[in-house]
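Take a look at this one; I'll ask things after.
A single protein chain has been omitted; all remaining protein chains appear in their positions.
And now, subunit A:
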Amino acid sequence: METGFWLFLLISIIKILVVVVILLTAVAYTVLLERKVVGRIQNRWGPSRVGPFGLLQPLADGAKLFLKEDLIPESVYRPLYILAPIIALSCALMSIAVVPFGAPVMWHGVNLFQITDVNIGLLVILGITSVGVYGIALSGWSSNNKYSLLGALRASAQVISYELALGLAVVGVVMRTGSLSLKDIVSVQATHGLLSWNFFGGFQFVAFFIYLIAAYAETNRAPFDLPEAESELTAGYHTEYSSMKFAMFFMAEYANMITVSCVATLLFFGGWSSPFGNLIPAVGGVVVQALLPVFWFVLKVFFFLFLYIWVRGTLPRFRYDQLMGLGWKFLVPVAIANIVVTSFWMALRAR
């Protein structure tokens, strides 16, 4: 059946609105999860007063930040100062568009569980992440504050250094799939459950750990949170920001965390595919069949988000020269070695 253009447009807009609302809610509750888990790691309760178990805390935080005074200091360069959080947040919200959340379910010729499947999906994500650096760099420069500038310089240098290792780490996965479309990358891993995931069956665990380390540095998270090392730099690049502009940098950081966790799941852990593959027979009706992959996907993403928080609660911060050394002298050579070994192994097997 030929899909009408307006129907296609309508379905797409509805999908986008639903995904953006879910993403923003997920961002708010990841913040709560982090405060709760870090609280438990440090032997305290975390937020527990607002609503049952502190579940309404994100709402209270959001309302508070919205109502706060929005201050623009005198010495800043206004256009870029205002533009910087907008760039940071919008880049963080964009890249979710190419992520497949579940097994393809076609309705009037449109996949319901993915906003769009472009055949350069992975490049779209890498590209949008790179543009996100502008938000950080411009916020630091336009603030006209020494701490902001230092934080932004550190952040930009760190992000672009680790982006290289990240880009090299995904080459192995692309080689195994032969496609950059995230839908294809997942569907080749969906046959034999655990064993056909790139992490286990594809022997891409080296690439996975490179990706994971690089992703932590990309999102400026502990143990690589030097851009906002409060003991050295006050608060880093968002020292001069207040009210919602300040909150937008945080939302961007958490939205990036979610995207990065999604990509880790898609590339190395089989995305929406079940760990049992075809070993157990399909159960339930059509609705269960459609929603079960989404369940697996959310479970894996949740695991990676938990890992982020766990690492933050456990590891101390790096020193800056160690950080740059790790990126350039360890991760890049290992990523190149991984490409060589993977391609050689694949060539031998293909023979």
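We adopt the following convention: contacts are C-beta pairs under 8 Å (C-beta built on N, C-alpha and C of every residue); 3 or more make two chains touch, one makes a residue touch a chain; residues count from 1.
Everything below uses one rule, namely that contacts and distances are computed from a predicted model.
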Omitted chain (choose from "ABC transporter ATP-binding protein", "Myo-inosose-2 dehydratase", "NADH-quinone oxidoreductase subunit A" or "AIM24 family protein") - UniProt protein name: "NADH-quinone oxidoreductase subunit A"
Sole residue of A:50, A:80, A:160 or A:298 that reaches the chain not shown, by the stated touch rule: A:160
Per the touch definition above, residue among A:124, A:194, A:292 or A:307 touching the missing chain: A:124
Which of A:33, A:103, A:138 or A:168 contacts the chain that the document leaves out: A:168
Residue numbers in subunit A that touch the chain omitted from display: 1-3, 5, 8-9, 12-13, 15-17, 20, 65-75, 82, 85-87, 89-94, 96-98, 106, 109-111, 115-119, 123-124, 141, 143-150, 153, 156-157, 160-161, 163-164, 167-168, 171-172, 174-175, 178-180, 234, 239-240, 243-245, 248, 320-321, 324-325, 328-329, 332-333, 336, 339-340, 343-344, 346-347, 350-351
